[in-house]
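Dropping the structure in here first, questions after.
All protein chains but one are shown in place.
In order of appearance the chains are A, B and C, and numbering begins at 1 in each one.
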Amino acid sequence: MRSTQLRRLRRAIGAAALVGVAATAWLGLVVTPPAEFFGNLVRLLYVHPSMAWVAFLAFGVTTLASALYLWRRTRRPAWDLLAAASAEVGVVFTGLTLVTGSIWGRPTWGVWWTWDALLTATAVLFLLYLGYLALRRVPMSEERRGVRSAVWALIAFVDVPIINQSVYWWRTLHQRPSLSIGPTNAVEVHGIMAVALAVSFVSFTLTWVWMVWVRFDLARRQRALEQLELAHAIAERLESVEAGS
Amino acid sequence: MLRVAVAVWRKDLSIEWRSRVLLNQVVPVTLVIVVLFGFGLDARTTLLRAALPGLYWVSVFFALTLAVARAAAIEGEANAGELLRLLDITPSGVYLGKVLAVATWGLGIEAVAAASAAILFNAALVDPLLLSGVAVVADVGVSAVGVVLAQLATGERASESLLPLLTLPVVSPVLLAAAKAWQAGLARTPSLAFPWVEILLAFSCIYLVVGMLVYGIVLEG
Amino acid sequence: MARRVVQVRNVTVLLGRFPALARASFDAFEGEVVVLEGPNGSGKTTLLRLLLGLVVPAEGEVVVFGVDPARMPSAVRRASTYLGHQAMLYDELTADENLAFFERLRVLHAAQAAQLLERLGVDRRERGRQVRHLSQGQRRKVALATALAKPAELVLLDEPHAALDPEGKALLDDVIVDLARGGRTVVLASHDPGRSGRIATRRYRVVAGHPREVPAC
Partner (left out) sequence: MNGYVVAGYLAVAVGLGGYWLWLGLLARRLRRRERELGVREGHDGSLA
């Protein structure tokens, strides 16, 4: 049966993600050597950039699903649920991007937070999607919520390049960005380090896929339950009509 | 579409003229915020003057979200979302009218806030042309976003804190750009303001177009 | 046979999780005054809103002026007018200013609406007062006048007699009868069968989201 095959695939992805994340930790903490300049700190390189990549991937998927929902011909409740699932998981990964970035910043720059362009833009993105989740919590009909959150996702998406441009100018117009050496562009990556980096990207992406899938499935089943309750309510109302006549 | 926009705009202005909610509540709130900044920064005028662009724009942004909420409340009273749908009126015209109305009120708020900040912080507003030009464009940008978001956030049971949560992050580039442009103007280095004015113009144009496209969808949904 | 303006077949409408209409069928023909009777919460309002595409059926078929209002709402709405429970007026404007606003939107002729107001017993002085200062009954009349002054073939009124004094109710009845004689189709909801029985050409009794035609007696 198709659905059992799908469930098996999902379970395989989940297992692969778990193994991958464990491998990332092992490679990052044990196998790879400390770097010349950054010392042991370089080990953060195996978690932070992949978090950021997944965060942007998640919001890309949310935007795409929202657009597909808004377009009348492709409007399906599934797109709305996918957008929501992806955004929720995306918020987790964005939060982790900010936390790991901050942990990287403290020993490198001496501060927990620097108004580095990329970091600032990520923080605003985080706030935008907290707004998305808050909007979804407002009680309203399913379709209205779908349309409104999709519109919001598009508005937020349009905002991202503008935010990027403005914070970039903000931090670079006057002083040269002596601080904005992200963890990625200051280290020469080679050999086993490249392997660890690749493993981390793949396994965190798989983690994301698995989490979105599970979350989507939960939302879908939730919806099915609500529709079942609805069918009961209609039947009851019809019975009362029959009884009244 | 323009006819509808002007009708909506005139209607909102005359309602405000009658009720004076903004004049009696929102403008004083703006003044209070400006005064509180003076308290918070220990009335050190050098510090206040240096921080004036930021403080000014933060207080104006709060006041603008209140103005946007008020504009939405007017329509809510008359159940106008439904009304306008029923009358089959161009949503983009209504949208433009609402943006115009909020922007008009916003200009008043900005003028009062600027005057009080200049007096209380003991600052000279040099280069008034640049400053007011920036103020107009930023005002339109915030209104353009705010009107759509107010329509998103005013559900039957949406809380009042949702609108600022949605609006303020979206308009954060406007805050940044307007504050930087003012900083450049006040420092008598207007040429430094140009990239920021560019951002402001781009933001306002983009969101006016986006708003006209999606306002109808939001009304119907 | 008069032209069929509204046709509703086996429609179920869900409001949230609540089936406001359950397998409802309903018709209205040109020149008719159709009255929907029934207690509050029986689905009368939902039925009116269904005809304008303001609520979308979960199942069943709706045809108004030959089209589906959920698919082509503007075609239906352009040719109809609707008065709901809530007066759709701006409280801080005067009655005249409200009319002027709608005239500027090209929805109605203010002069015509003013005439209608005169007929319903709202005089010039009252028209110059802010709507929020008017009594419930006068507000209702202003709302009625704005709704009825719109040139529309299909007139949908939800409890139009509510809040009116006996004299106002009688005046409104005259207006409605005139509209129907002029070839308009009127559908009105009412929980007061004695009142509306006089002007109805046909009546439906709505119980638990299910309308049934009341045989003429």
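For the reader, a short list of remarks on this structure follows.
In this section, contacts are C-beta pairs under 8 Å (C-beta built on N, C-alpha and C of every residue); 3 or more make two chains touch, one makes a residue touch a chain.
The structure presented is a predicted model; accordingly, all values stated were derived computationally and were not measured.
By the touch rule given at the top, the unshown chain touches A in the complete complex. Only one of A:89, A:147, A:196 or A:234 touches the absent chain when the whole complex is considered: A:89.
Listed here are the subunit A residues that touch the chain not shown: 3, 7, 21, 25, 28-29, 39-41, 43-44, 47-48, 51, 76-78, 81, 89, 92, 95-96, 99-100, 103-104, 106-107, 207, 211, 214-215, 218, 220-225, 227-229.
We take it that only the chains that are shown with their structure count from here on.
Here the spacing of subunit B and subunit C, counted between their Cα centres, is 38 Å.
Between subunit A and subunit B, the centres computed from C-alpha atoms are 31 Å apart.
Subunit A and subunit C have CA centres that are 49 Å apart. Across the assembly, subunit A contributes residues 143 that each touch 2 or more other chains. Within subunit C, not a single residue touches two or more of the remaining chains.
Of all residues in subunit B, only 3-4, 6-7, 10-11, 14-15, 18-19, 74, 77-80, 82-83, 85-89, 220 touch subunit C in the complex they form. Contact residues of subunit C toward subunit B in the complex are 52, 54, 73-74, 77-78, 81-82, 84, 86, 88-93, 97, 101-102, 104-107, 130, 150. Here subunit C touches subunit A in the complex through residues 12, 14, 16-19, 22-23, 56, 207-210, 212, going by the rule given at the top.
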